[in-house]
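Read through the structure below, which is laid out as structure tokens, and then see the notes.
For chain A:
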Amino acid sequence: MSEEQPKPPSSPPASAPKTQPPVSVARRHFLFTWLGFAWTGFAAATLAALSTCLRFMFPNVLFEPNPIFNAGKPDDYDIGKVDLRWKEKYAVWLVREPEGMYALSTVCTHLGCTPSWMESEQKFKCPCHGSGFYASGINFEGPAPRPLERYAIRLGEDGNIIVDKSRKFQQEKGEWNQPDSFLYL
Partner candidate 1 sequence: MKKIAKVTLTTLFVLAVWSASSYAGMVSGTVKFDGAAPEAAVISMDADPTCAGAHSESVLSEEVVVGDAGALQNVFVYVKEGLEGQTFDTPSTPVTLDQKGCQYKPHVFGVQVGQPVDIINSDPTLHNVHGLPKNSKEFNLGMPIPGMRVKRKFDSAEVMVKFKCDVHPWMNAYVGVVSHPFFSTTGSDGSFEIKDLPAGSYVLEAWHEKYGTQTMNVTVDDAAPQSASFTFTG
Partner candidate 2 sequence: MPGKSPSLYDLKKTTVWFAISSLVLLISLVAMVLEDSTREWKHWQKEFVTYSREKAEGELQKARKAVDQKKLAALEAQLVEAHMSANEQKSKVRELEKETAALAIKITQTTMRYQNEKQFQDSDRYFLEEHRLHHEDEQAAEFAKRMEERAPVIDSLKRDLEGLQAEDDARKESINEITQKARELTRQIQQLTESITRLESTVKKLSPNVATAILNAPMLDFMKPTLQIQQIVLENLYDDYFFKKSNKVDRCTTCHLGIDQTGFEDAPKPFQTHPRLELFLSANSPHPAETFGCTTCHGGSGQSVSFTTAAHTPQSDEQAAEWKKDYGWREMTHAISKMLPLSYTEASCTKCHGGVVDVPQAPKLAEGRRLARTYGCAGCHKIEGFEKQWKVGPSLEHVQSKLEPDWIIRWLMNPKEFRASTKMPRIFHLENTSDVKSAEKSDASIAGIAAYLMKNSDPIALGSLPTKGNPEAGEALVKEVGCLGCHTAAGVDANNFGPELTGLGSKVTPEWLYAWLKDPKHYSSETRMPNMRLSNEEAAHITAYLLEDRNEKFESIRLPIVKSEVVDGLAMMFLKGRLRYDDAQAKLNAMSAQERLEFIGEKTIVHQGCFGCHTIHGFEDTKPIGTELTDEGSKDVHKLDFGLIHLDHTRQAWFYQKLKEPRIFDRGKEKVYHEKLRMPDFGFNDDQAERLTTFLLSLQKEDIPLEMSKQLDLREQEIERGRYLVAKFNCQGCHTLDGQEGKVRKVFDDAGNAPPLLTGEGKKVDGGWLYDFLEKPVTIRPWLSYRMPTFEFDEESLTHIVRYFENLSEVPISYKDDTPKPTAENIEAGKKLFKAFQCIKCHKSNPEPGLSASFLAPDLVMTKSRLRPDWVVEWLMDPQALQEGTMMPTFFYDGQSPMPEILGGDALRQSEAIRDYLWLFNAEEAHGAAQPQVPQAG
């Protein structure tokens, strides 16, 4: 539409009287007229109203499970095993290795499906598009563009494992070296 107007040079300017000064001056002038104020104010008010509507769509509280949860004592986990007990409630796999533990997100990095742990093949396999991940979370097959994310994990004062899902660590950003991405035991 907008392209339409400048195109035909021959069409007579019906709306713009010829008496108007050059465009730039007119614009500046327009801003300081009542009409300018009026439209600016109206536009701003409309914008404000629209943005309040947009803000309205983001609630201040969520009825979702607390992202920080207590996962019990490290001794409850078998070394070398991917633990599935928090998968349903918190969407987290806890993997216990000889030197420590880490918490893997159960969200496939491709399109957010939930992969399943294949104990015999020692890999996570996503049912949606077939992405595969090692127990470490590294992707090795399928369309997943990057490894599974890890969540912050630490030992609470009472010796319980605290998993904080609000903090994520991504391997491709080199974040798996950060202190809370791996719990040394």
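The candidates came about this way: all candidates are chains of the complex that A comes from, given by their letters.
Methods note: a contact is a pair of C-beta atoms (placed from the backbone, for glycine too) under 8 Å apart; a residue touches a chain by one contact, two chains touch by 3 or more; residues count from 1.
Since we're looking at a predicted model, the values are computed, not measured.
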Candidate from 1 or 2 that touches chain A, complex-wide: 2
Interfacial residue positions of chain A with respect to candidate 2 in the complex: 33-35, 37-42, 44-45, 48-49, 51-52, 55, 58, 60-61, 63, 66, 70, 140-141, 156, 158, 160
